[in-house]
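In this view, the complex is presented without one of its protein chains, the others remaining in place.
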Amino acid sequence: MTSPIRTRVSRDSEKRRDLLERMVLQGPGFLFITIFMATPITLVAIYSIFQRGRFGGIVYKATTENFTRALDPVYLGVLTDSLKIAGITTVLAIAIGYPTAYAIAKLPTKWRSIALVLVVMPFWTNFLIRTYSWIMLLNREGLLNHALMKFNIIHTPLDLLYTQSAVVVGLLYGYLPLMILPLYASIERLDPQLGEAAANLGATKARAFFSLTLPLTASGLIAGSIFVFIPSLGNFIVPELLGGGKTVMVGNLIRDQFLKARDWPFGSVLALSVIALVFIFFMLQNAVEKRFSSDASE
Amino acid sequence: MMPVNKTLRKIRPLKVILFGTFAFLYIPIFALMAMSFNGSHSPFILKGFSFRWYSVLMHDSRVIHGLINTLIVATGSTILSSVLGTLLAVGLHRYTKSSFLNAFALAPAIVPDIVLGIGLLALYALLSVSLGLYSVLLAHVVFSMAFVTAVVKARLAHTDKYLREASMDLGATRTSTFLRITVPSLAPAILAGALLAFTLSLDEFVIAFFTNGPTTPTLPIVIYSMVRFGVTPEINALATLLMLVSFTAVIIAQRMTRPTEDE
Partner (left out) sequence: MTTESKNLIEIKNLTHDYGSVRALDNVSLEIRENEFFALLGPSGCGKTTLLRILAGFETPLEGSVTLAGVDLISLPANKRPINLMFQSYALFPHMNVGQNVAYGLEREKLPKAQIKERVEEVLKTVGLQDKVKARPSQLSGGQRQRVALARAIVKRPKLLLLDEPLSALDRKVRSEMQLELKRLQLEVGITFVVVTHDQEEAMSMADRIAVMVEGTVGQVDSPVDLYQRPSTAYVGDFIGESNFFDGVVVAEGIKHASLGILPGNRYGKDISGEAHLLIRPEDLRVAVSGEHSIPTLVQDVQFYGGASTLVLGIEGRSAPILMSQPGATTAQRGAMVNLTWDPLKAIVLPRDARRSAL
């Protein structure tokens, strides 16, 4: 009466139905991502090793010229500037975001959700408009100069706009909510008794923060840093609007290579460098997270 | 009431920080909103309350045209990305443990937009696709879908994993289980994801900048060309209106994703 063959037949037909279902569910989405994300990025990678045509376009002759050109001090300078600006923005976002997230987590429950909505709100406002609002504030005839002169703090308007600092402020303004939210999520999960336990064991406040709070909120800190660093690095709107022509970041360079200079291969190399930097940042994050999580679980 | 006073005292410096942060976040927005009702032509001279710039805005054909284009793109990409994202989320939840495939599904949300933008431009050029609204729409689907997938997947982790088996047990086929049980029980998350997709597409500039056709600018592209040439009061009015729309959307989304009592 045992029927291994029959059970195998029904098992196989069940497996076939599962496979069909999986293909119907996942197929369209993955196909879409393959065509509209994986292929474009692959194309960028491929173009980076070819030559540009005289009137734009691609000449399919392999060359390393695009890469050596990226190492030219002019372009390397832009890359390091971009890294510096994105880095400073991220650090400032942590410096403001961490205490803010901590303060929100310590609010009474009722106020907490309101504070969170208030943090998210500006983020859902058009990025261009938010950046533009700082032109109004920082302009020579802008509100900030206006106010400073009215209160006789200064007598001639300051050149606040079109500086690297203005770019940092613009990026910070644009992405600060993305730092606060994940930080809040990880701080909120903290057990308040942990701090008390550490105090009982004789840890000073600073020590308790560095040995307990920081490692336990590392995941939020890292997620927030990614959310701020990556879009800051590739941004070209803020440098253009708030940095004037003076502050050029790698995003501006890429855009210009693709739309103005029509040098796609070189633009591709620059885009790859952004991907590489993002990738390095991710690796770094992974390593840090691993260390912290093993520390925390000890 | 002792402990309350104690905590209040302890968090006073934190409160200062909180107010500082909110001031930083909101002063630019409120300044914009206030200026939108300023009758003066120069944004830096205050001259009485007026709806003048709203009326200018309403008669600006570029803005209206851009708005219509944006609504077409946002609606289309929202519908497509909600369907694809929901299917993908359910499929991943049910069948895929591979962290690579899960990461791949969410990657479009993480790839820098400028890279995606130029990549898509390269792809469209290679395929000799002439750029227009649909090329923006398709580009928006790919990253919106990642957000819908993430939202729906998060919800799936909290729904009863036996609902599907219960439905089959009661005689339903796979298809009717998906349509009658899986989708309705995920409805709040799908709606929240769709709202997210819609708002993202509404505001998206960088990818649209690279993939749109010369005659079909979306609203953010119109805004870009306006702000590039300095300060015009009309933008303040537009900004105020857009912010109102976004704020309403955020509040609705917030309500929809709020955990219900059956969890």
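Each chain carries a letter (A and B) given by its place in the written order, and its residues are counted from 1.
In this text, a residue touches a chain if its C-beta (ideal position, glycine included) is under 8 Å from a C-beta of that chain, and two chains touch if they have at least 3 such contacts.
Note that the structure is a prediction, hence the values are computed from the model and not measured.
Chemist: Can you pull out the displayed chains that the omitted chain is in contact with?
Modeler: The chain that is not shown touches these displayed chains: A, B.
Chemist: Which residue from B:V56, B:L101, B:A125 or B:A172 sits in contact with the chain not drawn here?
Modeler: Here the residue in touch with the unshown chain is B:A172.
Chemist: Have a look at B:M58, B:L163, B:L179 or B:I251 and name the one touching the chain we're not showing.
Modeler: Considering all chains, including the one not shown, the answer is B:L163.
Chemist: Counting contacts across the full complex, list the positions on chain A that touch the omitted chain.
Modeler: Its contact residues with the unshown chain are 1-4, 6-7, 9-11, 14.
Chemist: Touching the absent chain: which residues on chain B qualify?
Modeler: So the residues of chain B touching the unseen chain are 159-160, 162-163, 165-173, 176, 180-181, 184-185, 187, 260-262.
FYI, only the chains that are shown with their structure count from here on.
Chemist: On a C-alpha centroid basis, what's the spacing between chain A and chain B, in Å?
Modeler: Roughly 16 Å separates the two chain centres.
Chemist: Show which residues of chain A lie in contact with chain B when the two form their complex.
Modeler: Per the touch definition, chain A meets chain B at residues 17-18, 21-22, 24-26, 28-30, 32-33, 35-37, 39-41, 43-44, 47, 96, 99-100, 102-104, 106-107, 113, 115, 117-122, 124-137, 139, 141-143, 146, 173, 176-177, 180, 226, 230-231, 233-237, 240-241, 251, 254-255, 258-259, 264, 267-268, 271, 274-275, 278.
Chemist: Could you pull out which chain B residues touch chain A in their complex?
Modeler: Residues 7, 11, 14-15, 17-18, 20-22, 24-29, 31-32, 35, 43-44, 84-85, 87-88, 90-92, 94-96, 101, 104-105, 107-108, 110-116, 118-123, 126, 138-139, 141-142, 145-146, 149, 174, 199, 202-203, 205-206, 209-210, 220, 223-224, 227-228, 230-231, 235, 238-239, 242-243, 246-247, 249-251, 254 of chain B touch chain A in their complex.
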